[in-house]
Structure formats: C-alpha cells, structure tokens
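Of the protein chains in this complex, one is absent; all others appear in place.
All chains are identified by letter, namely A, B and C, in their written order; residue positions are counted from 1 within each chain.
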Amino acid sequence: MSTDLPVLKPADFASDQDVRWCPGCGDYSILAQMKKALPDIGSRPENTVFISGIGCSSRFPYYMNTYGMHSIHGRAPAFATGLKSTRPDLDIWVITGDGDALSIGGNHLLHVIRRNVDLNIVLFNNSIYGLTKGQYSPTSAVGKVTKSTPVGSIDRPLSPLSVAIAAEATFVARSLDVNAKHLIATLKRAQEHRGTSFIEVYQNCNVFNDGQWDYMKDKATKEEHTLMLEHGKPLIFAGGTKGIRLNGLNPEIVELDGSIAQDDLLFHDEKCDSPQLAFMLSRLRVPEFPEPMGVLRDIDRPIYNVEINDQVASAKEKSGAGSLDKLFSSGDTWTVA
Amino acid sequence: MSTDLPVLKPADFASDQDVRWCPGCGDYSILAQMKKALPDIGSRPENTVFISGIGCSSRFPYYMNTYGMHSIHGRAPAFATGLKSTRPDLDIWVITGDGDALSIGGNHLLHVIRRNVDLNIVLFNNSIYGLTKGQYSPTSAVGKVTKSTPVGSIDRPLSPLSVAIAAEATFVARSLDVNAKHLIATLKRAQEHRGTSFIEVYQNCNVFNDGQWDYMKDKATKEEHTLMLEHGKPLIFAGGTKGIRLNGLNPEIVELDGSIAQDDLLFHDEKCDSPQLAFMLSRLRVPEFPEPMGVLRDIDRPIYNVEINDQVASAKEKSGAGSLDKLFSSGDTWTVA
Amino acid sequence: MGSLTQFPPTQKPSESVSGVTVRLAGDSGDGMQLLGTQLTNTSALAGNDVATFPDFPAEIRAPRGTRAGVSGFQVQFASEEIFTPGDGLDALIVMNPAALVTNLSDLKRGGILIANSDSFGDKDLKLAKLEENPLETDVIDGYRLIKVSMTTLTREAVKPTGVSTKLADRCKNFFAMGLVFWLYGRDVEPTLRFIEAKFSRKPEIAEANTLALKAGWNYGETTEDFASTYQVAAAELPSGTYRNIMGNQALAWGLITAAELSGKDLFLGSYPITPASDVLHELSKHKNFGVRTFQAEDEIAAVCSAIGAAFGGSMAVTTSSGPGIALKGEGMGLGLILELPFLIIDIQRGGPSTGLPTKTEQSDLFMTMFGRNGESPLPIIAASSPGNCFETAIEAWRIATKFMTPVIILSDGYIANGSEPWKIPDVGSLQPIEVTHPEGQDNGAEFLPYSRDENLARPWALPGTPGLMHRVGGLEKQDGTGNVSYDPENHQHMVHTRARKVAMVAEHIGDQEVFGSDSGTLVVSWGGTYGACRTAVNRCLGEGMDVAHAHLHWVSPFPRNLGDLLKRYDRVLVPELNTGQLLRILKHTYLVDAQGLNKIKGKPFKVNEVVDGIKEFSAAT
Partner (left out) sequence: MGSLTQFPPTQKPSESVSGVTVRLAGDSGDGMQLLGTQLTNTSALAGNDVATFPDFPAEIRAPRGTRAGVSGFQVQFASEEIFTPGDGLDALIVMNPAALVTNLSDLKRGGILIANSDSFGDKDLKLAKLEENPLETDVIDGYRLIKVSMTTLTREAVKPTGVSTKLADRCKNFFAMGLVFWLYGRDVEPTLRFIEAKFSRKPEIAEANTLALKAGWNYGETTEDFASTYQVAAAELPSGTYRNIMGNQALAWGLITAAELSGKDLFLGSYPITPASDVLHELSKHKNFGVRTFQAEDEIAAVCSAIGAAFGGSMAVTTSSGPGIALKGEGMGLGLILELPFLIIDIQRGGPSTGLPTKTEQSDLFMTMFGRNGESPLPIIAASSPGNCFETAIEAWRIATKFMTPVIILSDGYIANGSEPWKIPDVGSLQPIEVTHPEGQDNGAEFLPYSRDENLARPWALPGTPGLMHRVGGLEKQDGTGNVSYDPENHQHMVHTRARKVAMVAEHIGDQEVFGSDSGTLVVSWGGTYGACRTAVNRCLGEGMDVAHAHLHWVSPFPRNLGDLLKRYDRVLVPELNTGQLLRILKHTYLVDAQGLNKIKGKPFKVNEVVDGIKEFSAAT
C-alpha cells in the first residue's frame, strides 16, 4: 500500500452522511473499529470498496468515505466477485447480516467462499432481522419468540462458521461488537489474508433482540464462556482455570488444577490444512463449551481473482493479444469480387 | 405402511412414459434400484411423491408411477417443504443433480436440511451439467476442461456431504449408481430415517463426463479407493489390508499387517451426536484416502413438519378451534342501530 | 381509577363541525402511532366515520430529534361518510422542531398548531438542522399556535407515582392525548381500559399514564389557550356492529375466512419485507384456525413452498412487496403452467429497486401483469381500502379454485397500514367456496390431469388418492394427459387455453359499476386510490359537474362491459400513483384515448389533487 501518502486518521474514512442506526446499536462500535483499523492497515479511501446487501448492517457503506455499494438483499458476494475479478487492485469489504448472508444470501456465501475470491466478509450477527423490525433469523435459537414466531421458532439455527468451513473457507474468524481491541485486530488479520476472509461479529440489536450476547459480555460470565484463540497455544479459558483436550474426535473440558499437563491439551493451529480442527472449534457452544473468539483458520489456497486474470494473461502470451481481423477470418472464408 | 394391501412389484412403480436419458446413462440404474426399493419399503404409489428440479436427473419423476413434480431449477426442496408441512402423511423424495442442488439450489438445500423436514433427498452427482450439454459443476475438480472452461475450471469444488453436515444434517449417506445392492439398501435406510435424509449418488454421465467415477468401479482400483462404512465396525478397506486410525484430530491410513490391533483403528458410529466424525469422513478423498460409501450419519432431531403441525394442534387445544365470530369481535367494537 | 368523574365534561363552549383532520407528529420514540390509534378507536366508538394514514420514518429509529426520525399519524373523523384520511390539517400536534418543519406545510391556514415548547431548545433545533426557533419566526404566522410545556407539565403530573424522569417523559404522549381528547370531546374510557390492560404488570406506569392523560385534559379545560372545543356528531353508517381495522389485518382475516369457507387449511409461505410483513405476523397468531406459516429462506422458496402446499390441497398463499415479487416471477410461471390454485399477494411500495420501502405507490401493475417469461396471463385483483382487503382475499380464492389458476392480489402501503371502520360481517351469511377433488379409482382407468371443465379448470387431484397418480411440471404439457409435449399445435393450443381461462374469469366478476353521471368525464381508477377518487368525483358532482367514477376491482381480466362503458363518455381520466400503467393497458385493450393523472411521490392522492385534475382535464378537452 502506498505508504508515501500522508498517514490517514479514522476521521478520513467517515462520510458526510448522518448515521441512522438506533441509539445503542452494536453497529456503531463495529463502524468505529473499522474506521480505526483501515488507517493502520494502510488502506486508502479511493482504493477501498464496501459492498453490502440489505439490512441495518448493510447501511454501513453509506457511512464510509470510500467507494461503496448498498446492493440488494443477500447478493453482495456476487457483486464483489464481479468487481474483484475485474479490479483485483481494489480492497473490497463485504458487509452483511445474519439474514442477508445466511437466509436469502446463503448460496452466494457458499460460492464466494469456495472460489476463495480475495474479499473480506464481515457478517453482523444479531440473530434477528433488524431492518424489518424483528423476525427470527437463521441464527436464532430454537424456541425464539419473534414477530413471525409468536410461539417460538422451530428451525434449527445454522452456525455461520461451520457453514463457511464446509464451503472450503481459507480464513474464518469471530469477534464481538464491543471488544474494540479484538475487533480491530481481527479486521486487520482479515485484510492481511489473501483469499476470502470470513468474520462473524456478534452484534447486539438493542431494539429487537437486546442482550443476545450478554453472556459473552457480562463480567460475571464472559471469562467462563469465551475461548480466546491463539495460534500455537493450548485451548485455555476461564482465566486459565480450564482447558480443552481431545477425547477421541471430540473435545472435552478439563479443570487445570495441576493434575493435567498443558501438553495434554489441544493446541490451536490456524494453519493446519485439514479443516478438522476449525470445524470442531466452530461447533463449540455455550452452555456445554466456551465459544471461540479470534481466528479459527487461516490457510493459503489459489485465489479466484488471481487465477481468472492469470488465464487471461497466459492466453495473451500463448496466442498473442486478440486481433479482430484474425478472429473474423478464422475458418473458411470466400471472397465476392 | 398399509401392509394389508397387495404387495407391489417394481413394475407397479413404472409410469407409461418412455425413458429419455442417453443410452448408458447412470440414471437408468438409479431408476431401476428405486423401483426395486420402494416395494420392499412398503411404499404405495398413491402416497409417494417425487419432486425434482431441472436437469437430466430431474426427469426422474416422469418415469415413476407416483405423484410427481418436475419443478424449476434448484428449488425442489422448497416445494417439498411446503408439501410435507401440510401433508406429513406423504412419502416425499427429492431428486436433484449436482448443479441443481449445489449451484442454483445451494441455499434451499442448506435450509431444508437445517429444518430437518422429513424428506429423502437423492443427489445425482455426475460432476457436470448434463442437460445443458456439459459445463462444469460445483463438484467438478479444479482444472476440469468443459465447454465453459476450455482451459480448466478454477473453482474449488464443494463436498456435498460436508455441506450437508455443516447444515446440521441428521442423515447423510453416499452410494454408487451401478452398485445395485448397496444403492437399494441406502435408499431404504433413507426412507427409514425420520427427518431429512441426504444421499449423494455417484452417477456416470457417459456423454459429457464419462468415467468420472471409474476409480470407484474398476476392479483394479475400487477396493483400494472405497471405504465401506458399517456402524460400530472399524474403518477397514482394501480387502481388509488397510485401516484408518486417528492421529490427533486427523485420520491416517495404516497397513493391517498384524502390527496394529483392530481396536486402535477408528470405529464408525452413525449415531454419534457430534458431527465431528461424519465431517471427517466427508473429507476423505482419493488419492490420499479411500472414499466412504454408506451411511455417515443417522441421528434423531426434532422434525420441522412434526413441529409445525404440533404448534397448530396445541393452539387448537389452548384456544379451541378458531371461530371467525370471536376473531372479528376481538378488541373494541361498537354498534350502529 | 378510570371513572369519567375524573374527566369532567367541558364547561367551555363547543363548536360542532362535520369533520376534523388531525395529525400527530413527533419522534419515533414519542409514541405518536399509539396516540393516533387511540384517537382513532375512540372516534370510531363515538360513531364517527374515520380514516387514518400513519407515516413511518424509513429507519427503525433514526437518531432522536432528526427530521429523518419524525413519525406521523393522520386521522380524519367525521359525521359523514369519508374515504380518505383528509387533505389539509385542521390541527397539527408536534412534539419537536423536526416534526414541525416537516409537517407544517400540510396545516390549513388558521389551523390549530399545538407544540411541545419544552422540546424547542438549542439542542433540539440543531438536531432538526434549524438556525432559529420556528416558534419565534414568521413561519408560524397565520396558524393558531398554542405552545404547551408538555414535558414539564407531564413530569409534574406523574410525580405522585414517583417514577423516574426518564419514565415520566415517556408519558408525554398521553398528556398530548388528554389534550386532544378534550379538544374534540372524546371519551377516555377505552383508552383507560387500554392503559389498564397494557400495563397490568406495571401498575405505576399505568398510573403515570393515566395522570398524564388527565393532566392534558385538564390543561385544555383550565388554561386560556383554548376558547372552545369541537364536537363531531356520529356518522350515519349502515346499522351493524363495527370495529376499526387495518388493511393488512383485514387481508389476513380475509385469507383465514376464505380458508374456512372452502374447508381448507391455510398455508403461508413468506419472507419478511416492508410493508407486507404484518400479514405474516398476523397469520402466525392464528394457528388455531389451522394456519401454517412458513418463514422461508427467501421469496423464491416462499412461492415454491406455496405451490408445493397447493399441490397437496391446501389453500396456499405467498406475500411480499416489489423486490420480493420480482424474485417470484419464475415460480409464478410454473404455478401458471401447473394450473394450481394459490394466491400471490403484492403489497406495493415505492420503486424501482429497493426504492422507498415505507412509502406507497401503485408500482407493480405492469410487473404483475407482464413480469414472467413467455405467455403468462394471470387474474389480478386489487384491494381498494383497508376494509376491502377482506373481501378481496375471499374473492381471489373463489376465482383461483373455480378456474384452477394462481391469482394475484395487489394492495399497497397506504391501505395496508391505513385503517377504517369495518362492519363485522355475519359469518353465517358468507357464501361458501365449493372446492372438489376427484375421487380415487382402482379400475386402472386412465386419469387425465389436464382434462377440463366448463371453466377450463383441470381436476385438482391430490397426492394420496389411489389411481390418480400423475406428474406435473414446467415443460409444455399435452392438453388432457398433461404429458410433456413438444408438439407445435398443442403448444399454441395450450397458450390460447391458458389465456382463454383468464379471459373467462370476466364471466364471474360481474359488470363494472359506475358512480355519478352517465356522460361527460369518466374517472377510472384501481386499488388504493379509490377513496381519493370517489371523494373527488363526489365533490365535483356536488358542484354540478358532469363526471362519473368507475373503480376497477379486477384489473385482469377487465369486466365485460368496460369497453362499452369507456366509449359512453366524452373523456376518460385515469388517476394513478405511477406513470400510467393501467392507462396503457386500457389504451391497448380498448384503443381509448384516455389521459392519465399521475403522482409518483410515495404519497397517496389528496382529494384536491384529483378534483383539480378532473377540472383541468374537463376544461382542457
């Protein structure tokens, strides 16, 4: 990135539009951290594009002084794929919600991830449809009472991270709207990764689903419920009092009362080629287990936008830049005097 | 199932329509096995419905003397969900292809599976778009040369089984078009399972992708490349000469030369609640590993069509069958003389 | 608490008027919608005819005090029959500066302007992007401004309950309500009942709101600001029992009723979208009617699930709005070639694309009429008012089952969220909807799923019926057998058959009625513009003009007599909230040289706009 240019401040990434989320919405924090992360990464407003679908979260691009597209519901990954394939020079962020990405947009999410297009996808997971005023979403728990489920939802929720991993994701992470430091760090990691980076951000909708993530926030419980991932480190939580080890293929919690050696614990490895570990981590859920925060997976794979452009480049090398005359007169022709 | 009725023969399930697949197509065998499986299961033509999308495979319903719908591309699961939610008495089979189910229809597949609607989904995987004459599909290997990828595909393929498992599948299996016995058994298992049963069938398209699955069929290689799953049995293949055991979270192949005890091998467990094992099996791919055949996962979970009807039943119990008079005069009313 | 003695009838002189139009405007958080609903109900209970128009901000909760955050509710109540929430406002109540500047232009000259003066501080002005306080400038000249320190007075009033100031300030709207109720001599009883019910688990809140309500009432009675109150006598509505009803509610109830009348269980496959979501919400509450609601993963799955349910014999419905309906085109085409009965409901909103989600527009007549590949005619019926949504749903299902075809229902954001008194029908007298399914057979006789009755309807044979096994699908089918057919003659025959079927619906929808004179200018309208057009024509007739009104209920097909009718008049004017979609369809159907009166501002017609349009047009030609 052009570091010779003046260093930018978060304010340089703020557009002139009034932010119109509900007072207290978790989206404000995510917006603030994004504005802080971009200058550190060295992003330039003119080389950055935010593409979103529809939803409260998808209003995001309007508030960034970059290029942006507030597209249609669930399709942001498709717009981003077209743009990145033809403009690999741009940094593209896809902003989406749990309904936008997993309900109407689930298929595009699967495919952009399997193609490993070099994008950063940030999914604001508030487990509710905010913009349409409170219907349950694909991440809402069974039994959830909402406007459209007055006696409780009967759909089993999806784990965004499991889905991403099964879609052959090369980078998968999770963060929390109010954990500024962690969120900024995670956004930076996503930008550093080449290929599709998928981040789930736990976000509070204080109007239609207030407190969804309190167990990850309340002083009393968060230590117990949060598993902070560190590459190469053992899986330890609850202030170092508990750890996770393997029992066959399945994880189990152990008290770190000294009876167990750290080496017997499961160690985190973002880089391991098999998705086995990342998938296992994506299944960890409160109350049985703490929920992982941080980078679950970060590996290198061929990148769609690189490959599609390489194919063009080598075609030009092989057959030379296209000539219309050659094209038109290929095959049988005849001349009329 | 009404066993008092006369026992049926495969022919009773054959419609009067000429079958119009290419001579030699793998679809013929799947059709034949289906006709054999249904009578054994005790299915009745009038209580059975086949719903398909669009594709060669999706012509299937026309050839069955049952109720059927040849719907639109990729949406069969949605039609089936509407039908099963309102007619839980029917046995519904969804017939789909790798393009139909995973390309245009990927999102509906995710959602029907997570809802665990009591359907049997059979995906004919020929790793190609047959009906449109040979473009690559979401299961085509990287580098695949097809009409739309003259210099090779650059999209990383999806594993149908991994996707299904990440979508919280309760029944996941795989079979082979030409393995009549195994296919029939697998279809029966799917029908026995309550909830969404997802079966991937390796199917040969001898016109546009001939030989795709030969390594699973050729005498010379099939033993080496096939891992036949049996519940409660160790993972053994290659005619008992090789087995699979765990190394940490990851599988590894061991020679069964006597140096290793069977108990050290990994044992198959269809019923284990965690999807960990099933997911691991879904990742096994030739050449590194043999590819599993049979039932990877078969567990019980609440069923969408049961729940939605229970909610109706209990609403009637709680508030009594709906009365329009009561409804209309609920809340404030006034009378004009 | 709650006895009228606390709310003494006014001692002040009271002027009786035939009708009043009031708008309540404040911050999304200020509870204007609740205030409006209460004023509507109590006015309805007083026997007035009422019509309402809520105007939500596009954002869930735009920042407090900003113009974007202003939420409004307009209600007209009158002693005569009315069809619209009114044009110019007789009174405007504003809770902050943003509400004032965004609404003042609609207040009649000399109209009453009540403002909560406590919320016109510098901070409030800044939020509303105002340099100076409009209450101090000449913008309010010519209006009867009454400044009321609602915040202070409310805090005072609720002190006894000891609630926090934060909670106390939440009672402001009840203070305003009390004042408005006093001003128009409305009965507070229903509202007291409402408060009691709503806050039964929070008695101190109930108490506080009641006190605020009373304080507002007393403020009107005791202060000098108000010289007199206004009385609106009861209207002469047809006798019967009434309730107030909103469009989407009436639609949902109509669907439930249609299901009951046809002995079917109702299945809704839907994906949330403004302004259609409330139909999903309402239906999901009535499971005891056998209603099954399925919140699909998207609109495509929604319509497909409905087709699946229809195949199984349910009364199947899918609901959405513009962007969602656009996604259903392929599925609707399949439903059409399958010739299965189900309903597609489009609650229209401002377009194109995401457009103006919370604003109204007759945006989708073209799309619903022509937005499918190939030759894809479907019957389309449009609701004309909140209450009319009820009959519309029943009528649509009657036709769908009689002809075995999908039917499209058009509504719009204006009637969906608007409300009016609704005469509760005598359930017993509602005409049942006959639906039959062929019996099973074991004689091995061939079953012809595409054989047809006199209405060209094919048999609705249900899975589970022995001997009737058949396959349906999206490839062209051979008439009779329903087998796939590429035969050229058959294709042309089927294209014409499907078209004839829709045309034949005209035989069952009755002739077009006309209101007014039988020569001169004919105003032709459809859907939600009914009220404005009927009122406008009425007014013109009152002024002795030669004008008539034909309001279309079915827009596809048209009533048999429409063509002749159009020829009978010298001029045809077609008011629409679009660029002239019905206009163009009328033109190519009847080659009539009609003219459009068009407004595309995300708002309904004002009566005056239509009146002026009629006059100009009649003068011009």
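Please note the rule applied: a residue touches a chain if its C-beta (ideal position, glycine included) is under 8 Å from a C-beta of that chain, and two chains touch if they have at least 3 such contacts.
On a predicted model such as this, the values are computed, not experimentally measured, just so you know.
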{"item": "Residue of A:K36, A:H108 or A:K144 touching the missing chain in the full complex", "value": "A:H108"}
{"item": "From C:A115, C:M369, C:I433 or C:V523, residue that would touch the chain that is not displayed", "value": "C:M369"}
{"item": "Candidate in contact with the missing chain, chosen from C:V427, C:L448 or C:A499", "value": "C:A499"}
{"item": "Touch residues of subunit B, complete complex, unshown partner", "value": "18-23, 54, 56, 72-74, 103-104, 106, 129-133, 135-136, 138, 147-151, 155, 207"}
{"item": "Subunit A residues touching the omitted chain (full complex)", "value": "15, 17, 44-47, 49-51, 54, 61-62, 64-72, 75, 77-87, 89-90, 107-108, 110-111, 308-309, 311-312, 315-316, 318-322, 324-325, 327-329, 331-337"}
{"item": "In subunit C, positions touching the absent partner", "value": "58, 68, 321-323, 325-327, 329-330, 333-334, 336-337, 350-359, 361, 363-364, 366-367, 369-376, 473-476, 486, 488-489, 491-492, 495-496, 498-499, 578-579, 583-585, 587-588, 591, 593, 599-603"}
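We take it that only the chains that are shown with their structure count from here on.
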{"item": "Identity of the chain that, by mean CA position, is farthest from subunit A", "value": "C"}
{"item": "Inter-centroid spacing, subunit C versus subunit B (mean Cα positions, whole Å)", "value": "44"}
{"item": "Separation of mean Cα positions, subunit B and subunit A [Å, integer]", "value": "29"}
{"item": "Residues within subunit C bordering two or more other chains", "value": "287, 297-298"}
{"item": "Residue numbers of subunit A (touch at least two other chains)", "value": "103-104, 106, 138, 151, 155"}
